[in-house]
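Only a single protein chain was left out; the remaining protein chains are all shown in position.
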Amino acid sequence: MISPRTLGNLRREFRSSALAKLGVLIVVVVVGVAVLAPMFAPHDPTTQNLDRSQLPPVGFSTTTNSTSTEMVNGSLEVINETNEINATLTYPLGTDSLGRGMLSRVIYGARTSLLVGLLGTILAAVVGVSVGLVAGYYRGRVDDTLMRSADVMLAFPSLVLAIALVGLWGRAAWRVPDPLVVAGITPEMPASFVLPGTVIVVVGLVNWVWFARVARGEALSVREQSYVKAARSVGASNSFIIRRHILPNSATPILVLGTIQVAAIILLESALSFLGFSGTTLSWGFDIARGRDYLASSWWISTVPGIAIVLSVIGINLLGDWLRDALDPGIGGEGGSGGA
Amino acid sequence: MALGRFVLKRALQGIVVVWGVVTVVFGLRFITPGNPISVIAPLDASPETRQAIARELGLNDPLYVQYLDYLLGLLQGDMGYSYISNTQASAQVFARLPATLELAVVATIVAVVISIPLGVLSATRRNEPADYGATLFSLAGISTPNFWLGIMLVLVFAVQLEIFKTSGRGPGFVSALSMLVTQGSAAGLLSWLSYITLPALALGTYFTALITRLTRSGMLDELGSAYVKAVRAKGLPETLVRYKHALRNTLVPVITVLGLQLGTLIGGAVITEAVFDWPGLGTLVITSITARDWPILQGSLVVIGVGFVLINIAVDTLYAYVNPQVVYE
Amino acid sequence: MLEDRAGSEDAPDGSGADTTTADPILEVRNLSTQFFTAEGQVNAVESVSFDVYDGEIFGIVGESGSGKSVTALSILDLVESPGRVTAGEIWYRNPDLADDMRDSHPEAVEGEYVDTRRVPTGVRRSLRGPTFSMIFQDPMSSFNPSITVGEQLAEAIEVQRRARANPRSTRSRTQGYGLGRFLTDSLLPSRSYVSAESRERATGLLDQVGIPDSAERAAEYPNQFSGGMLQRAMVAQALAGEPDVLIADEPTTALDVTIQAQILDLLADLQDEEDMSVIMITHDLGVIARMCDRVGVMYAGEIAERGSLTDVFDRPVHPYTEGLLESIPDPDDPAPRLQPIEGNVPSLIDSEMGNRCYFADRCPKAMDECVAEKPAEVDTAGSAEHRVRCVLAEREYDPTRALSGTEEDREREASADD
Partner (left out) sequence: MTEEDSGRSRNDRGKRGATGRANAEGDVLLEVEDLHKYYFERDTLTDRLLRREARSVQAVDGVSLAIHRGETLGLVGESGCGKSTTGETLLRLREATDGGVYFEGESVFDLAGEDLMAFRRRAGIVFQDPYSSLDPRMTVGQLVAEPLSVHGEPADAENTKEARRERVDELLERVGLSHSQRDRYPHEFSGGQRQRVGIARALALEPDFLVLDEPVSALDVSVQAQILNLLADLQVEFDLTYLFIAHDLSVVRHLCDRVAVMYLGEIIERGPTDELFEEPRHPYTQALLESVPRARSDERERAIDPLAGDVPSPRDPPSGCRFRTRCPAVIPPDDLEIAQEGYREVMDLRERLESGDVDAERARELLAGDGGGAAGEGTTGSDRSNGSDESEHGDRRGRRRASAVGEEARLREDVFEADLAGENRAVVAEALNSLADGERAEAISILRERFESVCERTPPVLQDGPHPAACHLYDQPTERRGADRTERSAGDD
């Protein structure tokens, strides 16, 4: 399905574009870290250690004003203590309010983000592409109905709909055993990983419309190509034509859209978990929300996971730009529906 | 003539979509676990009390009766009563609407004013420093979650520099303006600015970046098209080629995408409101979900959906007015 | 007149041995345009030279990829990245311009002639309209779809009007048109770049090219026009600056044959009335025969053969010209079988071209010397203008010297060049 010319174009664009290289580099790093999270994370991201809470990242120091009220000489007295806290190399990115290493949390957060992004995109793509191809290929009333319902979907902001659905349906989550821990490679890490099930289903459901639109547009144009008529002229069935001609020739823009959608869904997931609508606490958005309360004293708790989001999303968007420039599928930037 | 028809046609399509929106909103309750009665009734309520509540809410009626009741109610502006406060849901929803509109409008204006010139600059200075700068900015802009950006803005401008307000709405634009007119005092306006600047920046950045990207790629496409070659061949100066010819056509896809992305804007407003405690629809939606306050949630969703459809029709109409060619598609 | 100027620096001062009485309005010398693509450097136009005289129609005929359209774009400096005009001179006869340029750019002036390639960009661009204008192949994509036809014509007139009003400045043509103006113009139709006078003249031009009810049609958008009508409008637009040289790039290819006849008639009439020179670029030998005085046949970026219409059509020397003429079915004569040129048009990638005759692989009369060296352009026995880039101009075809292993070569070529 991938012709040599396509590969050639990808290679050429990759060679000539520094941004494409950067994108691929970022994505490879993020994916690698996410997959091998137990190996990269220096600490168990869920173990609390109040003695070491709110440590700053390496290179920074901070002062804390701990205020306590004590009974001194029979009267209540407010004692202000100013402590200088220095960073330690054990926690290169500092710790949060409960003394959990930010680096480990960011590494595990990548897992959540990527898994939700990928699985949500796949779900959205399967639903959207099926609907779009059918609508575009058969046209007429089928098309009218499907596309009108897509319009209805669009009228709900995806974030609002996602909040509503997750909030109303509950935050079901699956515990998936971590293969690296099960295999005994990193026994000190959490033995299982929480996959926010409701969130994945919901982000898939609210984003299928984009795939449907693109797939429909492609099907509408591909079905008019002479090679489709040629297939029909030898008696090929509709399902044969959709499988052999319409789908492969719609694949490029769908692939590009899919890439952009992974980025959009990562943003959406972070927004959901920021608002507390998620099934897991190991999530970038969740940490950002937590860090808000300590903004004045420990700025990094919100900042670090945010940078992780921005970097990963930039990487994926660059990847999308590379694919789009190399494959020229002729869709603009309409596929992005980042809720955040 | 043709324009009127065009608007009529779009309005009819809009009505179909609005009907779909209402139906989905209505149906939402039936695909959700849990029972509204338990929201209203005290934990220790007797079965009789529960029955009474159900009867009052019409929950015992057949589905289609409930549906028709709801539709008829909406047509009369009745969204029911809040389960929590027992006040009119519509009153609550519409009280929150201006704040959200204000935020969205300011963010959009800022985004459009900055992004289109930036996109044009980027496209016409292709592969020059200005282009790289704009490209990097827009790449970062579409990749940054706006709630995080909001927090960072709070960190820098409110916590560190203490310039702007980080929470609440202040006087609102209308009262700030009336203060300026009636009392000749700009204090209200300044106060308004100190409240809205950070939320508007947080919300508008994504759109600024998105429109910049769209404008840039659209301009590049247009500048490479056959008619631009013809326009150049007839000796037209480059500024006319760019603005009168290429930009006009670039705005076609830009406006289309903006219409589609309106949902993202509203969604973004919801979360921005949450960050800045902005008293708008977004915070209302979130609290109503947590509290299972169905009438409020449904009312908010309907208002958002209808607003989306209306703004889209308005955008299309404005566009058809500026560029009459679309009417004859 | 047409000496081979390759390698020679002699200026087009008109002192050369002329067969025509007048000096050419345009002398193109050794024009080369290359495209720098990812696949390699493509020599779309390679060292092309020709003259265009006052009031004549000069035809350039060739198949797709022969470089004929790129030649046209090169003359107007409309070649875009990744393409670039890499060499050559385009001498345009205009005493006024020559006087203007003589002091500031002496190297670009030679007698009454100015080399448009060596004048500043602004000056070169200002020649579009009053000196050169162009008719494009596909009228539908060559008009801006969202601006009325009348407005687009009026623009072309307005820009010349402003240029005449203030000939020294290129700025006056713009008059600060920018983003702000665009916004106000879009919202307030009364404020516009184009004056009412130009609009009126645009309607007049539409009339002139035979569009009935021109005032009404001027207010319509391009998609409300038929292809033929829009091509008429494009002709009108090209006339707006009263150009000296009109370049018609496949002006009738997108049109039906009955509409083509109308447009060709119109072009011939206008050329007569306005006394312009026309460069007619087409793949259709019939159109050339109908319209042109002299013709150049392009193949693989070069002019393979040139001469008067009768030279080329009745006494072709180059086997490519011969083959082309024999491949066309004649509506008046049901020949039982056509004589096609075998093989396919070669790729023009520099690294694959070599120092040889580019047609040799397809040539039925190729000999060993054809691949030894690129044949020079030489005179033929025909009229003085009849010149050809082929060894057969100077010797008879000798079957014993036929290109060795031609058959296998062709086969290999056919499968390798794709």
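Each chain gets a letter, A, B and C, in the order it is written, and its residues are counted from 1.
We take it that contacts are C-beta pairs under 8 Å (C-beta built on N, C-alpha and C of every residue); 3 or more make two chains touch, one makes a residue touch a chain.
Values in this document were obtained by computation on a predicted structure and should not be read as measured data.
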item: Touching residue (missing chain; options C:Ala87, C:Met140 or C:Leu309); value: C:Leu309
item: Among C:Pro24, C:Gly67, C:Gly228 or C:Gly301, residue touching the chain not depicted; value: C:Gly228
item: Those residues of chain A which, in the complete complex, touch the missing chain; value: 1, 3-5, 139-140, 144, 225-227, 229-236, 240, 244-245, 248-249
item: Chain C, residues in touch with the chain not shown (by the definition above); value: 63-64, 212-213, 215-216, 226, 228-229, 256-262, 264-265, 283-291, 309-310, 313-314, 323-332, 334-335, 337-342, 344-345, 411, 414-415, 418
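Heads up, the rule we're going with is that only the chains that are shown with their structure count from here on.
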item: Any chain in contact with chain B as well as chain C; value: none
item: Chain centre separation (chain A, chain C; CA means) in Å; value: 54
item: Chain B residues within the chain C interface of the complex; value: 116-117, 120, 224-227, 229-237, 239-240, 243-245, 247-249, 252, 322-325, 328
item: Contacting residues of chain A [partner chain B, same complex]; value: 148-149, 151-152, 154-160, 163-164, 167-170, 263, 267, 270-271, 274-275, 285, 288, 291-292, 295-296, 299, 302-303, 306, 309-310, 313-314, 317-318, 332-334, 336-340
item: Residues of chain C touching chain B in the complex; value: 73, 76, 78, 80, 125-130, 132-134, 136, 138, 141-147, 152, 155-156, 159-160, 163, 170, 173-174, 177-179, 181-182, 185-187, 193, 221, 223-224, 234, 237-238, 240-241
